[in-house]
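Please see the structure below; I have some questions.
Complex shown without one protein chain; remaining protein chains in place.
We call the chains A and B, going by the order they appear; numbering starts again at 1 in every chain.
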Amino acid sequence: MLVQLLANGILSGCIYALIALGFGLIYTTTRTFHFAHGAIYTLSAYLFYTFYSLYAWPVWVAVILATAAAALAGILIDRVIYLPLIRRGSSRLVPLLSSTGLYIVIVNFIAIVFGNNTKIPSPGVQPTLVIGTLVLTRSQLLALGSFVVLFVFVLVMLRTTSLGRKIRALRDDPELVSALGINPLKTRTIVFGFGSSLAAIAAIISALDVGIDPNIGLAATLTSAVALFVGGVGILEGAVFGAFLLGTLQALTIWQVSARWQDAVTFLLLLFFLTFRPQGVLGRRHRSDEVAV
Amino acid sequence: MNYLFQVLTIISIYSILALSLNLLIGYTGLLSLSHAAFYGIGAYIGTLSGIVFGLSFFPCLLLAIAGTVAISFVVSLPSLRLKGDYFVLASLSFQTIVFVVLYNWIAVTRGPFGLTNIARPTLFGFSLSSDFAYFVFSGIIALACLGLLYLIGHSPFGRLLKAVREDEIAVSALGKDITRLKVTAFAIAAGFAAVAGLLFAGHVRYLDPTSFTLLESVFVVSIIIIGGAGNVSGPLIGTVLLVTLPEVLRFVGIPYTIAPNLRQIIYGLLIILVLRFKPQGISGEYGFE
Partner (left out) sequence: MSVLVLDHVSKAFDGIQAVKDVSLTFEHNAVTALIGPNGAGKTTLFNLICGFVHPDEGAIYYQGKNITGLPPWRVTRMGIGRLFQDVHLFDRLTVRENILTAFQNQTGENPLKAVLLRRRMLREERSHNRRALELLDFVGLADKADDLAENLSYGQQKLLAVARVLAVDADTLLLDEPTAGVSPALIPDLLDLIRKLATSGKAIALIEHNMNAVTNSADRAYYIADGEVVSHGSPNEVLGNPTVRMHYIGI
């Protein structure tokens, strides 16, 4: 039982990790708390549902279109909402609030078009893989597979490509970047596009697993934020580590306490880290944490 | 006519919420996403005091305020050292935890089953069961709260809160304890939210945790963004606008099923537009920069 729960925890961690990876890329590179990431998650899920279940297009077409649409939406949000605010010199709270407003708009629009009830893109029982006492569904295997492939891809991209270097530079010192003449705009575009695609993939896998409703995005945003801040803000591995930590912790909570208290445990964990170790498990303290006089 | 009094009662309740949150956001510059949590805690403590101990309204109100303020210290003392994003996240965490507790601690709060048939207060032997009577009652309490918040804001204390918003380092260099200032502001805001909570419970006569979610906290924040922060007129205008908006939609004939969603879309759009084009809101003194 415990083994199954832990396996479930790790596998839900894969979904969280995909979302958190995208959210984390955006946050560490642009320092924007992209609350609307959850809206992109919901949007992708519903677009996939539309293409796959309503129009009955082949599954790969639906996946690619939904993911591409998500990437486009993410880039548009950055251009239309965030960049004008940043150019104006806003503090970081203003994009966060606008992002929240945007989340509300998108999610409610989806609710009007599709209704508030849960939709299931893939009805019927899922095929499973049985290993000893462990039962793994197709969705869980998809999640694991996608996560591994994409995470390795991101790690390789960050370490070896010039784009990766630019992202790491932006992450470490945004002001320095403009001085060095690296064009932040192109990097932002790629980061928002790719980050949104990750969210889309996570959304599609989850949609095939448990179905969709307009509120799934909120949990996605919040979980990825918790994963990022608990795992470690300055580094991407932190978001992933945090995601698995959360997945495991939630599984343990379900086992020891009850599923209903999951969220309380998640946020108590975040509060603990914010209070005692704001840089997260894997992060490092920055000089700017000391008072700048 | 009754309908009008109900709307006016809701306006009274939300004006208390907005003006107290204004002390945190507009004056001190603290973006708190946990105001609905205190709104809810106050509502539950006050109502349960009445049900369990059989107390009348004002003792319940005092207990609600005291309990909510005490709980506010649990949140504020650890999290008020945090800057910017981190404080917002901490307040968001607290809000979610409170919701989960209210929802799942069924033994005490009855969770999603709710507390039903909450009695209207009785003053001097006269039961406030009519919508008109309850509106007058809430209106008077709201005016009292607004008056107190005005006095608190227009004082050296209020001035120091604004100074904290502008430059914390300078405030400490002037010999003022920033933590004490922030914790006090937080406690005051929580106390007034508790008053609003108990008034709300008496108005709808039914309590369940879904009235006190993160989105409700965001709603009160958006009243301040859209109406304006820092002064008195901003939050009041924001309250009237956002509370009457759904009623206006109803009159215009928007279908019952999509009205709540459409209302949210409108106020989401207003947040985006205001922050982009008119950061001080309709009538605020302090712009969100």
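Simple rule for what comes next: a contact is a pair of C-beta atoms (placed from the backbone, for glycine too) under 8 Å apart; a residue touches a chain by one contact, two chains touch by 3 or more.
All values derive from a computational prediction rather than experimental measurement.
Colleague: Please identify which residue in B:Ala66, B:Val108, B:Ile169 or B:Leu273 touches the non-displayed chain.
Modeller: From the options B:Ala66, B:Val108, B:Ile169 or B:Leu273, the contact with the absent chain belongs to B:Ile169.
Colleague: Give the residue, chosen from B:Leu148, B:Val204, B:Leu241 or B:Ile254, that touches the chain omitted from the document.
Modeller: B:Leu148
Colleague: Which residue, B:Ile11, B:Cys60, B:Leu160 or B:Leu275, contacts the hidden chain when the whole complex is considered?
Modeller: From the options B:Ile11, B:Cys60, B:Leu160 or B:Leu275, the contact with the absent chain belongs to B:Leu160.
Colleague: If the hidden chain were put back, which residues of subunit B would touch it?
Modeller: Touch with the absent chain occurs at residues 148, 151-152, 155-160, 162-163, 165-167, 169-178, 184, 188, 286.
Just so we're on the same page, only the chains that are shown with their structure count from here on.
Colleague: Counting only Cα atoms for the centres, state how far subunit A is from subunit B in Å.
Modeller: Once rounded, the distance between the two centres reads 31 Å.
Colleague: Name, in rising order, each residue of subunit A that touches subunit B in their complex.
Modeller: My answer: residues 33, 81, 84-85, 89-94, 96-98, 100-105, 108-109, 111-112, 218, 222, 225, 229, 258, 260-261, 263-264, 266-268, 270-271, 274-275, 278, 291, 293.
Colleague: In the complex formed with subunit A, which residues of subunit B make contact?
Modeller: It is residues 31, 78-79, 82, 84-86, 88-90, 92-94, 96-97, 99-101, 103-104, 169, 214-215, 218, 221-222, 225, 258, 261-262, 264-265, 267-272, 275-276, 279, 288-289 of subunit B that touch subunit A.
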